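Note that one protein chain of the assembly has been removed; the remaining protein chains are unaltered in position.
For chain A:
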Amino acid sequence: MYFLGDYTERSMGLSSANIANEGIQFCIFDSRRGQHEGQELDKILFFYPSECPYSSQLSVIGLCEGIITFTRIFSPEAACEVIEAERHSHVFYEAEPDIWMIMVVEKSKYAESVWRSEALRGVLKEIHSLFVMFHGSLKTLIDKQPSGEFARTHLYYFFTDYLTDFTIGKKIQLPSFRECLKERGTVQMLTISRDMAIEIQSLVTVLGSPSGANTIYNSLILFQDLLVSTTLSPDDTANLFAYCVMRLSPHALSSSLSVNSWSYIRKSKSASNVSTVSAVCAALDGSHGTSHDASPGEQPRTVNVPRPLQRDKWSKGGDGFLVTDVWGVEVGTSLPRTPTLWLQQTHERTYLCVYQYKNLTIVLLIPVSSLINGEQGIALVKNQLLENVSQKIVNIEEKLSRGWGGENAYHVSGYRYLLLDGDRNISRASPPAKVTTLSKDSLLALNKLREEVDLEKKRTMLDNPEHEKDFEACIRAKNNAWVIAKISRGRELYMALEKASETLMFASDAVEKFSNRYCEGAFSLD
C-alpha cells in the first residue's frame, strides 16, 4: 500500500531539519514494546544515525506506527509498504511479526534520487536475513533478555558493519535506478558442463558424508563470486552466498578494503572508507549509550559481540582454511573460535568452515549438534577434508579456471538483461560494465517498468498466492529504446534494447530468441 503526496509529511510534523545530514535514516522498532506513555523509547531497537535526537527518532517511529495501524484496517495481512512524500521515501519492512525495519531516504540529498522501493526493501531484507543467520531472530534475542539491550548491541554492530559496504566517500550510497538490472538477495551461478557437474557433485557427496558421521554436512561451493553448488535451501543459499561474496571470496579477501561488492563505482580508497566507518562508529557509540541510562561517550558494555560483517577480519590460514577471530577465542587458548550460524530452513546451528583453493571457495557447514568435542572435532573434520578431497578440489579448480569465460562470460551482445528465478533465488544479468553503457533514459524507463511489475506481482500474490500469473510488457522509451519485462511461471526477464529497430515485432522477436537460446524457451510459451 502506498501513500503519496506531501500532505502526510506536513501533517505528521516531520521536518527535514530533523533528518541527519546524510539524508538517510534506518530504524528498527518492536511495536509490542513501550506500549505505555513515557516508555516509547523502549520500542526502539536501532536507530541510525544514532546522534539523531530522541524526539526525532520517536516522531519517525510514531509516524510509521500510525500508518501501519491505519493501513491494517484495510489490509490486515500486508500493511503499509512505502510512504512516498515529496521529499522523503519511507520504506517499510516487517522483518518479524511486529518488528519493523524502516528506511527513510531524503530525496533531495541524492543526485539521482530515483529508485525502486522494492530495491530499498531488498537492502532491509538482506540485513535482516544475514542478522538472523548469524545471531538468530530478533525475537529470540529479545526473549533472551527482555530489556532488549542484548538485541540492541547486536543490531548496532551488525548494522554499522553492514553499512560500511554502502559507504562511498562520506555518503551512504543507495541502490538507485542504475541498478535496475540487478537483484539483491539472489545468487549468481556459474554455468558448468555436465561432466563438471558430476565431478562437483562427487565432491559434494564426499564433503557431505564424512566417514564416521551419520549426519549430512551441508556445503556451498563458489568459483570466484559465482555459485557452483549448494545443498542448502534457496533462502539459506542466498544468505550464505551473499556473505561469501561480501567477506569470504578471494575477491573479497584481497580487496575488502576498497571495493563494494555490488557497486559499480569502485573509486573509493580504503583509507577514506575506514575512517568513515570509525567516525560513524564513534558517533554511534557515543549516543547509543546515552539512550539507556548511561552517560554519553561510554562504550557499549557487551564488547565481545561477534561482528561477522566486520571488514578485514578474515584471512587465509596456512592450511587453506579461512580464519577469523571475530567470534572470539577459545577459552584458555589463543585459537580463534570457529564461527557458527543458523540455518533458516532447519533451524539448525552449524559451524562455518571455509576452505579456499585459488578461486574455489568451499563452505562446509557442520551441525553443532553432531560434534561433541567442539573445536577438536572441527579440526578432525578439517583434516579429513584435506586428506580426502584436496586433490579433487585442485582438479576442479583447474578445470573451472580453464573453462572460465571471464567477467563478461554472460554478456549477450545487443542485450542488457536481468534474468530472475524467484523460486530458486537465482539471477543472471549483463555484466555491470556493459550495463553502464546504457543511457540514463533507458535505465530510468526500465526502473519505472520494474516498479510497475513489482506492484503487479504484489497484487497477484494478494489475490491468489498459489497462482503465478504470466505477464509481459514491451515499452518504447523516450530515447527509442525498448524496455521489456516478461514473467512466466515464476521466472522474470527484464531487458533494455537500445539499438533495436522501430517495430514491436522486432523487440518481441529479440526476446523470443534470447529465451530460446539462453533460457531453454522458458519465456516463449505462447
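To be clear about the criterion, a residue touches a chain if its C-beta (ideal position, glycine included) is under 8 Å from a C-beta of that chain, and two chains touch if they have at least 3 such contacts; residues count from 1.
By our rule, contacts and distances are computed from a predicted model.
Hidden chain, UniProt protein name from the list "Mic1 domain-containing protein", "Protein inturned", "ATP-dependent rRNA helicase RRP3" or "Elongator complex protein 4": "Mic1 domain-containing protein".
From the set A:Ala78, A:Ile216 or A:Leu386, the residue in touch with the chain omitted from the display is A:Ile216, counting the whole complex. Residue A:His467 is the one among A:His36, A:His347, A:Arg402 or A:His467 that touches the chain not shown. Although one chain is not drawn, its touching partners on chain A can still be listed: residues 192-199, 201-202, 204-206, 208-209, 211, 216, 229-234, 237, 388, 423-424, 466-467, 470, 489-490, 520-522, 525-526.
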